[in-house]
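Every protein chain but one is kept in place in this view of the complex.
Chains: A and B, in written order; residue numbering restarts at 1 for each.
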Amino acid sequence: MNFFVKKVATTTAILLSSAVISHAAQTDITIGMQLEPPNLDPTGGAAGAIDQVVYANIFEGLTRYQADGSIAPALAKSWDISDDGLSYTFHLHEGVKFHDGSSMDAEDVKFSLDRARAEDSTNAQKALFAGITSVDIIDATTVKITLSSPNGGFITNMAWGDAVIVAPESIENAATNPVGTGPFVFSNWVQGDRIEITRNDNYWGNSIALESATFKFISDPTAAFAAMMAGDLDAFPGYPAPETLPQFAADPRFTVIGGNTEGETILSTNNKDEHFSKLKVRKALAHAINRQEIIDGAMFGYGKPIGTHFAPHHPDYVDLTGNSNYDPELSKKLLTEAGYPNGFETTLKLPPPSYARRGGEIIAAQLRAVGIKAEISNLEWADWLKQVFKGKDYGLTIVSHTEPMDIGIYARPTYYFQYDNPDFQQLMKDLTAESDPSLRSEMLKKAQRIISEDYVNGYLFQLARTSVINSKIKGMWENSPTQATDLTGVSWTD
Amino acid sequence: MLQFALTRFISLSLSLIAASVVIFTVIEIIPGDPASFMLGINAQPDTIAALREQLGLDGSLMSRYINWISGMLVGDFGISYTYKVPVSELVLARVWISLPLAIYALAISTLIAFPVGLIAAAKRGKSIDITIMGTTQLGIAIPNFWFAMILVLIFSINLRWFSAGGFPGWEEGFLLSIKSLTLPAVALALPQASILARIMRSSILDTLDQDYVRTARAKGLSQRQAIWRHALKNALIPVLTIIGMQFSFLMAGAIIIENVFFLPGLGRLIFQGITQRDLIVVESVVMLLVFAVIIVTFIVDLTYAAVDPRLRKR
Partner (left out) sequence: MTNFPRTLIFGGILFSIFLLGALVSFIWTPADVEILQITARFKLPSTAHWFGTDHFGRDIFSMIMVGARTSIAVAVVAVGIGIALGVPLGLWAAANHGHWLDDLIMRGNDLVFAFPSLIIAILITAVFGPSAFNAIIAIGIFNIPVFARISRGGALSIWTLDYILSARVAGKRAFRISAEHILPNIANLLIVQGTIQFSLGILAEAALSYVGLGVQPPTPSWGRMLADSQTMISIAPHLAFFPGFAIILTVLGLNLMGDGLRDILDPRIRRTQR
């Protein structure tokens, strides 16, 4: 009933306002999304789809990512870092209110951070908060956070979607009724179909152009294509059917934007597998792969080749693709030297995304050509997590690691590719402690070289982010430095 | 009659219990832990354990089965792991899409099948009968998801007469909602109409062969009068059975069509539930569907037995 009343009210308002303003620009937008979030609490689960809906729109953190990947202040207007790097004092904005009217202050910050780092926390990125020893309230708008050891990435960590500020009064139902401080208020969720958000008229920050937004869930790439073409959607950031992009590019109604993500797409190799524990075999693997064929065949040309686990758009990137250039003859020679003149059999377990499924078929064919018979298993995420990620029961797999600056995963010997190099682990420890930018840069470059020369994984390409957008819309992010569909800067030109 | 009804009711209950045991067992052995799926790649083991406890995933098989059954009896189908809302809410919302879709498809298919089957039967052997038989043969052979793809290509992408899918919601308007269900209903109706038309035809022909119809003809009724006055009613009985069966197929079998047109219906709910390892949803919805079919069969059996006493002795 309430909904009905609201509908009548808004319809009347629109009719009246359109009578007055003869030609107003559109203020609502319909965004297509591939995956539906399972719930709307970004601090309680890992699904990137949650952040896609709520990040910067409904929830905000102390700091936030911007479109170009840099970190900007958000709920904290400024901060001071102590000389020893152990204390961060954040100064919060005043007069900020949650969507339910309660005010946002240092208590909520303490609540949010303590909740995230608690023993029984279900926060998927607990590691972000692990170094925090205490969160102290200095006054209503000042919070002091103490770390156990210096962490050069702490300010960035606080910009992650898992670190947004929530309120104890509304956290109970955050999964289905998220209450944040952002410029949009959660309005309606039709499970399986769409989520609607509307403008927060009591927003503390700059006013936004849009009045409302709807996220529609379309997992099927054909359906996404059809919906976009038919005009059912205004934009589809992270559009899932690259083969159809030329059609959109040729149509003046649409604009295709190609951007970067932080996703290194790799052919993960089980370093403890009987075959792949040998360096020669891994090197043979690397030379059997033709990256461009994968990028063309699976991603229709979108994606930059990488030679190590690092984003090519990053200033510290080292181009090591030469270490793993396409050379099937060399590959066969190496296999023979390693004791496999007739190749061997292994498994290639693939999760659902099309870069994995299609890329997998192409790679399997390339491997067959040098004698490695990879048996393909197409798995759903739940099975993939169980078999590959936790069970480490696989030979090869393909997955895109979308967290920014995650080369540190190579320092974890129990991580699913099971690479155990003490030198590298030491390097990562040194890196965390180091805050001098030029020294950090040297270390990062060295790290890239080590994992490239050790051929830990097959480094394929950096996942591109392609978005198809109605040509009249501006302000949508080109790149994806973090999972988000930031609508705060989006508007319709007329 | 009462005794018959009673025995059938007992066997119905036994069927339901058997079904619930089968469903529960099959689903409980599905590999894949919902908690780690929900928390993703970077979650710590203790976080996963905490969530497992929260979701009630630990606990003996027997106790979980009892909980489930006793919950269902009072209408509590549990809370979905992924959506965190009661399953009954999800089902109710989805039923309002799957049910109208099934009815719509059934309506289209019967509207086409009845006259077509009738004509084919009346003009048996003539060229129009042969054409109809040929066309229906083709209709049965076409996979409905392929047909759906073609429909989308022509009517959504090229002609832009219909949206490519999705469901605006009943509150957005009756006609708009029906419009969004049209292409899916047509895709579903094609093979069903073909089957129904053929059955209609053969059922009428069978009835026409019966003695009482020959008697009617001998009494001077024309072929057409014989069909209309006598054959049709009786011919409809097997046809109605088939319609009943098709209805249950449509409710759940539209799973692929719902995916192609991204309709948030029951079929897709189950499909997503399976891929996301949301066991509660899958168990409860499959149980509901099976329940519906068993009940419908029960009612149909009773109706037949009430109408035709011969059927009471199995």
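Following the convention adopted for this analysis, a residue touches a chain if its C-beta (ideal position, glycine included) is under 8 Å from a C-beta of that chain, and two chains touch if they have at least 3 such contacts.
Predicted, not measured: the structure shown is a model, and the values here were computed from it.
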Of B:5, B:95, B:128 or B:256, the one touching the omitted chain in the full complex: B:256
Option from A:152, A:258 or A:297 whose C-beta touches the chain left out: A:297
Selected from B:5, B:153 or B:242 as touching the chain missing from the view: B:153
Full-complex contact with the absent chain, from A:361, A:442 or A:478: A:361
Where the unshown chain meets chain B, residue by residue: 11, 14-15, 18-19, 22, 26-27, 29-31, 137-138, 140-143, 145-146, 149-150, 153, 157, 248-249, 251-253, 255-256, 259, 267, 270-271, 274-275, 282, 286, 289-290, 293-294, 297, 314
Interface residues of chain A (partner: the chain not displayed): 220-222, 225, 241, 243-244, 246-247, 293, 296-297, 360-362, 364-366, 368, 376-378, 380, 383
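As a working rule, only the chains that are shown with their structure count from here on.
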In the complex, chain A residues that touch chain B: 3-4, 7, 38-39, 45-47, 119-127, 175-176, 190-193, 216-220, 222-223, 225-227, 229-232, 380-383, 385-386, 389-390, 403
List of chain B residues in touch with chain A within their complex: 31-34, 36-44, 46-47, 50-51, 54, 82-85, 90, 93-94, 149, 152, 156-157, 160, 163-167, 169, 171, 259-262, 264, 268-269, 272, 275-277
